[in-house]
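Right after this comes chain A.
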Amino acid sequence: MEDTEDKQKTFMGKEYTLGKDGRKIIFLTKDEFLPFMKRLKESGFSHLSLITGVDRRDYIEVVYHLHSISTNEIVVIKVKTKDSRVPSVTSLWSSADWDEREQYDMMGIIFEGHPNLKRILLPEGWIGHPLRKNYDMDTPQYVNMDEDGEDYVTFDSGDGW
Partner candidate 1 sequence: MDSSGWTELNIGPQHPSTHGVLRLKVKLDGEIIKDVEPVIGYLHRNAEKLCEMSYYCDNLIYFDRLDYVASMIMESGFLEAAEKVLDIEVPERAKWIRVIMSELSRIASHLVWAGAFGLDLGMLTPFFYCFIQREKILNIFTEVCGSRQQTNYMSIGGVYQDLQEETITHIWEFLKQFPEKLEEIYKLFIKNDIFFSRTKDIGYLPKDVAIDYGVTGPMLRASGVPYDVRKDEPYLTYDKVNFDVPVSQKGDVLARFVVRFEEMRQSARIVKQALEKLPDGPYFNPKGKKSLMIRVRGNGEAYSRVESSKGELGTYIVADGSVRPYRVRIRSPTFKNLSVLPVLAKDTMIADLVSISGSIDLVFGEVDR
Partner candidate 2 sequence: MSLLTVFQSWFSPLGHFWSYAIAYFLEAVVGLILAALSLIIMIYLFRKYMARLQRRIGPNRVGKYGLLQLIADAMKLMGKEVIFPARRDDLPYRVAPLLVIFGLFAAFFIIPYGNIPYFGSLTISHSDVTVILLFAFMAIMPIGEVLAGISSKNKYSLTGAMRAVAKDISFEVPMMLSIIAVVLMSSARTANALNLQSIITSQVIPYGILEPLGIFVFFVATVARASHTPFDLGESESELVSGFSTEYTGLRFGLFYMGLFGSIFLGSLILSVFYLGGYHGPFAGSIGWVWLMVRAFILVLIFFTVWLAMPRIRIDKFMDLGWKYLLPISFINLVISGVLTLGFGW
């Protein structure tokens, strides 16, 4: 499969470029994203290694590293999104659950169809998404615990305990 497709620089019908680490990078549009991911999953890429959001200032690039344990191959899928919304792949890989929550937390990417999209590392109510390039780092935010034991975020350093 690979030999014939290598000459045309296509992988499963999609053009790819090679990254510096020699891995195939495939750019997808949002429409063709989910069906292609489904095809990848069916063709043996059973391990979703990593979901990364890269803030390119005017758009966000969501990068998926898919790994096939049987053929030991890694494919990099990239989706560009201007409104920071991409379809969720939790229905295909369970490991996407926490990864997508983390990217939502850190990047503000909204994964459409995620069953439980809430912050995972930062407390609920945190203002801003820290890994965005325009995140305001000069305003410290403090986390406190209220009477019921729930966390909340405040700008006042003297608040709470």
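How these were chosen: all candidates are chains of the complex that A comes from, given by their letters.
Assume a contact is a pair of C-beta atoms (placed from the backbone, for glycine too) under 8 Å apart; a residue touches a chain by one contact, two chains touch by 3 or more; residues count from 1.
Being a predicted model, the structure only gives us computed values, none of them experimental.
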Inset, instruction - Mark the candidate that touches any copy of chain A in this complex, from 1 or 2. - result: 1
Legend entry - Touching residues (chain side chain A, partner candidate 1) in the complex: 19-21, 23, 46-50, 52, 54-55, 63, 65, 69, 72, 74, 76, 93-95, 97-99, 102, 106, 119-123, 130-131, 135, 149
